Structures are given as C-alpha cells and as structure tokens.
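Here the complex is missing a single protein chain, while all its other protein chains stay put.
Letters A, B and C mark the chains as written, and numbering starts fresh at 1 in each.
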Amino acid sequence: MAKSINLNADIAESWGAYSIGNDAALVKIIRSASVACGFHAGDPTVMHRFVTLAKEAGCSVGAHPAFNDLWGFGRRRITMRPSDLEYMVAYQIGALQAISAYAGLKVTHLKPHGALNNMAAEDLEYALAIGRAIKAVDRNIVYVALPGTQMETAARKLELPLAREGFADRQYDDSGNLASRSIPGTVLKDPAKAVEQVLRMVGDGEIVSRNGKTLKVQIETICVHGDEPTAVDVASAVRKGLEGAGVQVLPLDQMKLAG
Amino acid sequence: MAKSINLNADIAESWGAYSIGNDAALVKIIRSASVACGFHAGDPTVMHRFVTLAKEAGCSVGAHPAFNDLWGFGRRRITMRPSDLEYMVAYQIGALQAISAYAGLKVTHLKPHGALNNMAAEDLEYALAIGRAIKAVDRNIVYVALPGTQMETAARKLELPLAREGFADRQYDDSGNLASRSIPGTVLKDPAKAVEQVLRMVGDGEIVSRNGKTLKVQIETICVHGDEPTAVDVASAVRKGLEGAGVQVLPLDQMKLAG
Amino acid sequence: MAKSINLNADIAESWGAYSIGNDAALVKIIRSASVACGFHAGDPTVMHRFVTLAKEAGCSVGAHPAFNDLWGFGRRRITMRPSDLEYMVAYQIGALQAISAYAGLKVTHLKPHGALNNMAAEDLEYALAIGRAIKAVDRNIVYVALPGTQMETAARKLELPLAREGFADRQYDDSGNLASRSIPGTVLKDPAKAVEQVLRMVGDGEIVSRNGKTLKVQIETICVHGDEPTAVDVASAVRKGLEGAGVQVLPLDQMKLAG
Partner (left out) sequence: MAKSINLNADIAESWGAYSIGNDAALVKIIRSASVACGFHAGDPTVMHRFVTLAKEAGCSVGAHPAFNDLWGFGRRRITMRPSDLEYMVAYQIGALQAISAYAGLKVTHLKPHGALNNMAAEDLEYALAIGRAIKAVDRNIVYVALPGTQMETAARKLELPLAREGFADRQYDDSGNLASRSIPGTVLKDPAKAVEQVLRMVGDGEIVSRNGKTLKVQIETICVHGDEPTAVDVASAVRKGLEGAGVQVLPLDQMKLAG
C-alpha cells in the first residue's frame, strides 16, 4: 500500500442563481479542491464562499480552468490557438489567486476541466499551453494530469511538479482513458464500487478497465466528481476505505510528488 | 506648477476579432495604463499583448475593472450587491496580475471603468466594495479616484494609496463631475483644448466647467480616453504641453501620492 | 366572483447543466407559461423541451424577456437606451416563436422578467420600448402588466391587448407594488396564505398589503413563481382554491381582456 494519497474533487461549480453540488459537505471529506474559475462554472461570489470553507476545512485549493463555455459547462470540445488557450488559463489562475487571498490561501495545483482535460490528454500543444500558463504565473503550482497522457509529458518537459490522477467514480477504457459519460454505467454511483477501484489503484497500482483488462498505473491523487448527487457518499466511503487500509489522505501540497 | 504628474489611459479594450483604440502608439505616450480585464472589454490575449508593450515602453500597469457587460462596453449602470461587486473586482485584479507576470510587471493601480466608475463616485457602498477588493488582493495598489467623490472617501477610509484623477478630454459640469457623453461637445477632440484644460488643472489646481464655473481641484493623474479616434493626438499634445511647461510626467508608481 | 381567471408562472429557467424549478409538474397546473428566452435563463434546448410539455398540457406560451444578464438571473437593474431594449425584447420574442413552432404553438403573451419588469413598471420609456417590440413582431401578443403602472399605460397607449397581473406568492407594499424579495416574509411559501390572497384578489378585487392596507385592483391573470421550491404546492392549491370557488381557470389567449 502507498503510505499516502491525495483526495480531490471538482468544486464550486454553482453560478449566479444556479446551484450545483454540495460544496459544504464535500470540502470536509476531500483534502484538495479544484475550484471552477468562472469560465465553465463558478463566479467570483461562489469562489469566495468556497475558499472560506476550504480554509476552515484545511483543504488545499487548486485552479480548475476550462474553456469559456458556461452553456456547455466546459464539456464541449473547442479548437483554439494554443497561445489563446495559454493566456486564458493564466487569466483563470490569477482570478482564483486573488479570491484565495481573502482566505489567506495559495493556489497550489491546477487541473483542467472537462473537455479541456480530455483534449490536453491527447494533444501535446494544448497540454504544453496549460503548462506554460502555470510556469508563467507560479511555477510551484502542481500540474494534475492523467497518467501516461500528453499532460504528463508536458509537465515533465516543462519541469513542473506533477500529480497523476486516478478517478474513484468513473470507469476506464482499455487504453487507460476515462470511458465516455455517454455510455451508461461508466459513472460509478455505488460507493462500494468506487472504494474497490480506489484501493486497487492505490494499493496495487492497477486499474481494471470496463472490459476487464488490468492496467498498471501510478497515481498521487484520487478524484471524485463534485457535481454528481452521489459525490458526498462516494467521497466519504473512499476516504474511510483509504484510511481503514492505513493510507494517509493528505492535501496535495503535502504530498511527495513526481515531476 | 506641480513638479510632476501622471498621464494615464484606458487601454487594451479590443476583444476577440474586434479591434478598438491604438494601444501600440498610446503606450509610448502615456506613463500608466488602465488595462481592461475581460469584463467590459479586453480578453486574455489582448491583455497579454498589451502588458508586453507596456513593459517595453516603461508604462506602469493598472486594473480597469468593470461590470460584466461586454455588450454595453461597461457603460450601462448595473445594480448589484456590494459583496458580489467586491469579489468581481478582486477576480479582475487577479486575472490581470497573472497576465502581467508574463512581462514581469506588477499591477500598481486600479481605476474602475465606465458606469462602475460613475456609480462608485456617487455611492459609498460601491466605492468601499472596490476598495476592499484592492485591500484583499494587494493593499499597495493605488486607488485612482475622482476627487471629492465617494471613491476618495472610500480610499481614505480604507487607508489605501490614492491618486486623484483629472480628465484631459472631457468637459466637467458645475459640480465637478464629468458632463455626460451624450451631451454634444463634452468630449474634447481638439488637442489644443485638452492641453489648455490640463495645464490649468496641473498648474493652477483649477477646472473650468462647461458653464464657465471655476472649480478648485487637486490631482495626481491625468486621463486621456484610449477608445477615441483622437486619443493619440490628444495624449501626445498633452504630454508635450506638460513637459514644455516643466512638469515631469511619471508612471503612477513613481508619483508621490495622497492617501 | 369573477367567472374566469388565468394562472401563469415564469418557467423554463434552467440553463445548460443547471436545473431550476419543476417545469414538468407546474405546466399541468398553470394555464399559461412565461418562458425564459435565453437572456436571464433558458437556453434553446430548455425552451424546446418546455414548449413540448406546454403543447401536451394545453398551456399557452408567452415570452419572458429579460436583460442580458445570466449571472444576475435578470434581477439586476440595468440602464440602457430604450431603442436597444426594444430590439433586445423583439429578438427574444422571435427566438421563442421559432422554438414554439416545433410544438405548433404561437407566442400569445409577453411578460418582462425580474428587474426589467420592475423598471418598466416605473419608467414609461422602458414600458413603451417593450410594447413597441410586441407591436412590431405580433400586435396580438398580450402585454402582461402590473396594474396601475407605466406598463398598463404603455399597453393602452399602444393599443395592445392587456392582462393585468396579480401575484399569488408575493406580498404587496402600500402603493400596490411587490414588496422587495430582500425583506423576510415577502415571499409567501404557505399555500393557504397564497390561496387566501388570490381569492381576495379575484373575488373581491382587493389586495391587503403587508402593512394591512386594502387596495382595489382588477386583474386578469395570477402569477406563481416557478423558481421557488414551493411553486408546485402553491400553484396547485391556488388552482384548486379558485376552481372550488367556481372560478374557471383559463389559458390567457382564451380570457376576455382589457386593453
């Protein structure tokens, strides 16, 4: 068993009059939060409310930048010039840094959201653009990346701190990518199944794909999705499962990282 | 004659495919730039392009936050909760700080844009909300304020550095406020008239209103508007006029300030 | 007792990944729906889903135009040129007409949303701009207006069909305006209180303000707010209460109207 792991969630995805997720409960279970920065979700008031909660809960804060696509909740793929993407990501990091200052917190990691995450996993130009934004704004920010993807390549190339991420609540395909949300059953809503997948990942360094294939994997952080109604139950079970197995669950900035 | 004054302009107000203003020429004439932060104008790429120019020209950089109103170019009054306004302003400051990091520049002043500036001048709640945002993010940022308004009151109350602003290219009404743009003739497009107004302000501490009333005023910074086609000519004439009169034209962060 | 009345709700206010209200339940209770048109809430897919439900339920469809202010959910006052407002309202009507064509429905009324409704009640320029938009697009569209306000004046002046609206779930102040949502208790969440207020309005032509003052009023339509969690219970109780008192509850396009 790895002696320590981080538990993170995408969070603060409410916007204006619209509520989503259960930030107040989740912040107490996870140890690191990937905070929506206003482009796919999250507004300055939502962000402010969340960093206050994060401070109280001892939860570290990271940026969760996305395409400028509120309507699509950042889940639509958008083709853009890598330089535009880079500055757009830097902009979002800075916005969160300013809001985090209210709680005396620093932004210590970055994890791209939704379609941007998917595209950066496949496309080195996108992955590097995100990495360059980190480097320009604060080179100590940890680049959270899907292991074995162009994001890991980009983080290493740019010599950025790297945390490889596994998912508690999503099935994998045989190539180690997340199976599409549009396939029924790929979102794990049963806490027991999520715990099983996480312990296998953290304990054995293995993922079993939805077709039953065993994949080797090394991860430093586990994600639960904050926008699922089952998020709190899943996260809570995962944390208990990990601690029950003797694994310390730490904020990302206290983890020993790759990269 | 005052021995020194700052010359500023609102700038970087292009957006996406849309171009406005002549940033490249203006940046060499002014000494401080109030940079649009993406809410009324300006996008991350436009902001990035500008801070690079500012670095080369030795022009200091400030935030020019606005209501979230691209369509209205930030010129429509919007009523909102002061706390929402505060975090929205902090968000914009942070976004610009991150982009400015590319050029190794700090954000050293803040000047609200358009309708937000007008409302903050009249409404202490708005003026304080803006000031609290500055204080939370970086209390060394200079609050650029219309003299004698609630903005000056707020800056003093919050003990923030303060620069009082006079306008080169806009007429004043008898109460010392800017006369509305919708009144013909209130935008000074003739460089000679702008120079005359500026020298009177800087030299004699006086403004002559559009009705001929003389008002006492103390200012540390002169604004020319970047989005007028006449901006470059007006700014250039004003700078020459000031230097010809023996006044040093300095970046805002090198000025001795009130507050 | 008036022999007939309309029952309406603001509806289809979800947007992208964000859900609000219970359209599917509410559409069966009300007889006319004021459909968000994408500017404060509602997106083309949400609108389409709703008009399909409305067709099935025999619920008439109206436009619920708003300021372009998704973040503020259309509840922030915005000052704009009346001509801009007019075309912005026409745009929203047309958008809904096109989506309604999918269900073979016509847009038969218009009711401004939130801050636009409040401002149009007070400001004849705004009220007329909205009315001119109706007139340009389809002069048979019923202008739903707060009785005794500039909206009623505008509808009469432009000779548009007019329906005066009373609220089931909101308290009134002594001048006959809605008491501000920010005052605790002004949103009636208890179905019994809403029924009582409605029967008094419809039966006696009277409103009792929150301070106990009795106001004379004539109304053709009753509104329940779709975005309150209590909306379905309140609407259901109001409809039963009305029908129990022998009042027919009709779609707005089947009502005999003023104007």
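Details
As a working rule, contacts are C-beta pairs under 8 Å (C-beta built on N, C-alpha and C of every residue); 3 or more make two chains touch, one makes a residue touch a chain.
Note that this is a predicted model, so its numbers are computed, not measured.
Here one chain is not drawn; of C:Ala41, C:Ala95 or C:Leu162, the residue touching it is C:Ala95. Of the candidate positions B:Asp23, B:Asp43 or B:Asp253, contact with the unshown chain belongs to B:Asp43. When the full complex is taken into account, the listed residue touching the unshown chain is A:Ile78, out of A:Ala25, A:Ile78, A:Ala103 or A:Ala245.
Interface note for the absent chain: among C:Ala136, C:Ala179, C:Leu199 or C:Ala245, the touching residue is C:Ala136. Of the residues in chain C, those that touch the hidden partner chain are 38, 43-45, 47-48, 83-84, 87-88, 90-99, 101-102, 136-137.
By the touch criterion stated above, the residues of chain B touching the omitted chain are 15-20, 41, 43, 70-73, 75, 227.
The missing chain lies against chain A, touching residues 68-69, 71-72, 76-80, 115.
Methods note: only the chains that are shown with their structure count from here on.
Between chain B and chain C the centroid-to-centroid distance comes to 42 Å (mean Cα coordinates, whole Å).
Separating the CA-averaged centres of chain A and chain B is a span of 39 Å.
Along chain C, residues 71-72 each make contact with two or more other chains.
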